[in-house]
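With one protein chain held back, the other chains of the complex are shown just where they sit.
Showing chain A:
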Amino acid sequence: MDKIPILRMGSFLLVTIQVDLYDRLALNLEADLVQMVQKTNARGVLIDISAVSIVDSFMGRIIGNIASMSKILDAETVVVGMQPAVAITLIELGLPLKGVHTALNMEKGMDLLKSMIDTPEEEANDQPLDDFVAE
């Protein structure tokens, strides 16, 4: 059975999805990831979906679920590298993925996570910057 590897990097978890997700795989990923967040006490989850070209409403919901579950376990989720076609599909399906942070690529996603996790007191002071980061 296929399994998507979850890598640990400091206080973050890295997931790169290299295959097209089918429902079973996505459900397993959701379960594994939540387990892993709890076990490693991770503060952030980075999901790279740059290789995913097909997405359906179920997949969109799974990503949303992962974000909400991680949030309850005090970890922020950032989805990076979404393809234009995938983004348009999700919007047309009516799934704007509220509550999920996004970034253009891995590097920017990492910066975003760091700014969210490491410097919470700075965010509170700098109001405009806070807006930008939270978007």
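Throughout what follows, a residue touches a chain if its C-beta (ideal position, glycine included) is under 8 Å from a C-beta of that chain, and two chains touch if they have at least 3 such contacts; residues count from 1.
Please note the rule applied: contacts and distances are computed from a predicted model.
S.K.: Quick one: the chain not pictured, UniProt calls it what, "Cytochrome ubiquinol oxidase subunit I", "Formate hydrogenlyase", "STAS domain-containing protein" or "Sugar ABC transporter ATPase"?
M.R.: Checked against "Cytochrome ubiquinol oxidase subunit I", "Formate hydrogenlyase", "STAS domain-containing protein" or "Sugar ABC transporter ATPase": the hidden chain maps to "STAS domain-containing protein".
S.K.: Would you indicate which residue among A:19, A:73 or A:88 is in contact with the undisplayed chain?
M.R.: Answering carefully, the residue with contact to the hidden chain is A:88.
S.K.: Considering the whole complex, not just the chains shown, which residues of chain A touch the missing one?
M.R.: Output for chain A: 79-84, 86-88, 90-92, 96-97, 102-105, 108-109, 128-129, 131-132, 135.
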